[in-house]
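I have placed the structure first, in the form of structure tokens, so that the comments after it can refer back to it.
One protein chain omitted, others in place.
The chains carry the letters A, B and C, assigned in the order they are written, with residues numbered from 1 in each.
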Amino acid sequence: MLAVKKIINDPSAVVAESLRGLGLAHADLLEVVDEPAVVVRVDAPVAGKVAVISGGGSGHEPMHGGLVGPGMLDAACPGAVFTSPTPDQVQLAVQRTDGGAGALLIVKNYTGDVLNFETAAELAAAEGTRVESIVIDDDVAVKDSLFTAGRRGVGGTVPLEKIVGAAADRGEDLDGCLAIARRVVANVRSMGLALGAPTVPHVGTPSFELADDEMEVGIGIHGEPGRARMPVENAEGVVARLLTPILEDLPFTEGDRVLLFTNSMGATPLLELYLAHGIAERLLAERGIVVERRLVGPFVTSLEMQGMSLTLLKLDDELRDLWDAPVRTAALRWGC
Amino acid sequence: MLAVKKIINDPSAVVAESLRGLGLAHADLLEVVDEPAVVVRVDAPVAGKVAVISGGGSGHEPMHGGLVGPGMLDAACPGAVFTSPTPDQVQLAVQRTDGGAGALLIVKNYTGDVLNFETAAELAAAEGTRVESIVIDDDVAVKDSLFTAGRRGVGGTVPLEKIVGAAADRGEDLDGCLAIARRVVANVRSMGLALGAPTVPHVGTPSFELADDEMEVGIGIHGEPGRARMPVENAEGVVARLLTPILEDLPFTEGDRVLLFTNSMGATPLLELYLAHGIAERLLAERGIVVERRLVGPFVTSLEMQGMSLTLLKLDDELRDLWDAPVRTAALRWGC
Amino acid sequence: MGCTAEDLAAALRSAAVVVREHRDELVELDRAIGDGDHGENLRRGFDAIVTALDAATPPTPGAVLKLAATTLISKVGGAAGPLYGTALLRASTAVGDAAEIGPAEAVAALEAALGGVVARGKAEPGDKTMVDALTPAVAAATAVDGSLAEVLAAAARAADAGAESTVPLVARKGRASYLGERSAGHLDPGARSTALLLASLAATAAGR
Partner (left out) sequence: MGCTAEDLAAALRSAAVVVREHRDELVELDRAIGDGDHGENLRRGFDAIVTALDAATPPTPGAVLKLAATTLISKVGGAAGPLYGTALLRASTAVGDAAEIGPAEAVAALEAALGGVVARGKAEPGDKTMVDALTPAVAAATAVDGSLAEVLAAAARAADAGAESTVPLVARKGRASYLGERSAGHLDPGARSTALLLASLAATAAGR
């Protein structure tokens, strides 16, 4: 019998069955295509608009399927749990959403994601569609280097997708969208931490083991262990531990205007998340950094991982206006 | 040192610190008053509108603070974790939101909530405010009886607050709001189940212990154990086990139009929740019950409890239109 | 030698210590058949009573009871807040503005407290609530013809037995009622706290 404590049937059918539910829940917004699996905006393709497409392993919901809709993504490509999607999926997403203005692929920087999207871009280009890619690598927990896989793409993906979606929506062409995407990537930084591990359905045991008094700092979103394991700290300690490396990295300095995104990795309740958010706001205020916009909630999750991440995006008027622009998706909605 | 794996500081200050973060995150929507703690719509009181007020123990976020805003609640009274708020909080909420048309208190049926809101209603009436209360008791897991505390209020609270909020918004008077509230309560049923327990900050250990292959069926939202402990089942089994008693209770029958609310108790990821939602939709379709509206996500949570609940509300045109009416809160937003 | 406002304030301070000592026990009892907050609710409430008494001791025992009552009502929440709050409020009224509480006032206060709990909570003996501790306590106190200390000692003993008697019961009121049959085999946290509080008052009275 099923020993794993999950609301699932066959572990290898989890993604397909979940997508079915997503499609039924949000039929006004999106359509779920299967084989290969793609979540497409219900009114795609939108003529003359750049198609904004993302994707990645499943298990990070609401990212990306819950971010499909007017003002954000035209399509999302859900891979197996924690596994990048295949080129076929991306290729189909491009076919279904290209409204003649080309497609921008938003790719989180993981070897698998980069390779599969790369192949898809080649295939799409061969079919005559103009395709550009933006790779996001906002995780300051990973030391960057020319000789490694580089930094991971994590929480910064949500503001990136929102802002690029808005740019495409207001009629920006592919080069314009790409330029804005690059500006977001250049100005966004994140870091996360876990108090408990997620359990992948087809594995059935937690992705890592932590003692009762340990936490993993610098985790990614696939249950991979972090940079360091250390004794648990209180909320003040946790927030400072995430915020300091973020601030030092860009760096963010006095007078900067920012979007602060306080993200739950899944199991951390809103009660704790808002508490952490309040601390982050205070620490930023103390440094003279102006929090102009905020997002708090579980948006870039890692199944039921317990923990949180912070993301900071340096804003200018244009990025702020694009953030504010109307959006209508399952997970993010305002202005309409 | 802090042994409990939570992002908190002093366990007895969790609610106050969390509310601070909530207030900073959503300053456009709400104001957080402390001592006694109340979350108030930023533009309260709204002249001539019935004030819709709810509250309950903390730990169920986004309910209720995340449901404060135009089209839904005028104020929320957050108690200590899993502890009903005090009369002072409710009284202050009434004072801050009464726009001359009186206040409707939405009370979940727990002895503590009922008693404290009752006292508050008396105090408010003594001050000359017209106050009515609606008690919601939608949990079919609890056998109802005149001689017991009766059924609990659980997931049905969200559609109740949304619909009553919309009724108040369109100018319904206190009696009108109460009548609609009664119609919702009469037509809404829920049931929940847990695969894992939450941990209350001031307790530090899980509220109940489950073996690796056990689940609690018929749980409430305060970590209280459920009606029965049984071996874990797959998603088909779980959904049927929740849906059948709900359907039989009202009963819901062929041709009924419903709102289906698939709720995560906290730690159950959206991947699983959508999967369960898809099954529920299929089972309802098989019975000829028409799912006209749906809500999927963690709205009535129990900290990081792993599990889910289903709520079914029988709709008529008016209830559906009230559900569809614009709402602008931290957790629920559409139409504006 | 009755109990003055000062004495009563001191007794409540001692009770607050007892509540702190038994906080975890009450949490555990409530975790088993409720939501695990009873010990913390009373800890919060009695600490607040101490804070309120620190600010100023009211002039009469009745006024002390009233201060304690309103403090519990405004700080505790849950079921225990209004129930214990109402109990003390009614006790305060029963005591009136007497300068001291003697055995007769104590019996009257206990009766009024029970009346208040029943009026608010509508529980009957056997429902597995604090009523199962308070009801025999009132009966025992009424039956004693002796000093305040003797009255309270009898009440405390009976409350303790009453609390123990809740173990086999299936709860019909309060949060434990949701468990149905599974509530049997557990001590009711509110009955236990009632017994603890009466024992503390009795000990204070005996020690004076």
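FYI, contacts are C-beta pairs under 8 Å (C-beta built on N, C-alpha and C of every residue); 3 or more make two chains touch, one makes a residue touch a chain.
If you're wondering where the values come from, they're calculated on a predicted model, not measured in any experiment.
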Shown chains touched by the chain that is not drawn here: A
Chain not shown: contacting residue from A:23, A:223, A:269 or A:297: A:223
Hidden-chain contact residue, picked from the options A:87, A:102 or A:266: A:87
Option touching the unshown chain, where A:64, A:152 or A:241 are the choices: A:152
Listed residues A:203, A:240, A:283 or A:336, member touching the removed chain: A:203
For chain A, residues in touch with the removed chain: 12, 36, 57, 79-88, 110-112, 115-116, 118-119, 141-143, 145, 147-149, 152, 200, 202-203, 205, 207-208, 220, 222-225, 227
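One rule holds for everything that comes next: only the chains that are shown with their structure count from here on.
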Far-end chain from chain C, centres as C-alpha averages: A
Closest chain to the centre of mass proxy, which here is the mean CA position: B
For chain A paired with chain B, centre-to-centre distance based on mean C-alpha positions, whole Å: 29
Gap in Å, rounded to a whole number, between the CA centres of chain C and chain A: 53
Multi-chain contact sites of chain A, meaning residues that touch two or more partners: none
Multi-chain contact residues (two or more partners), chain C: none
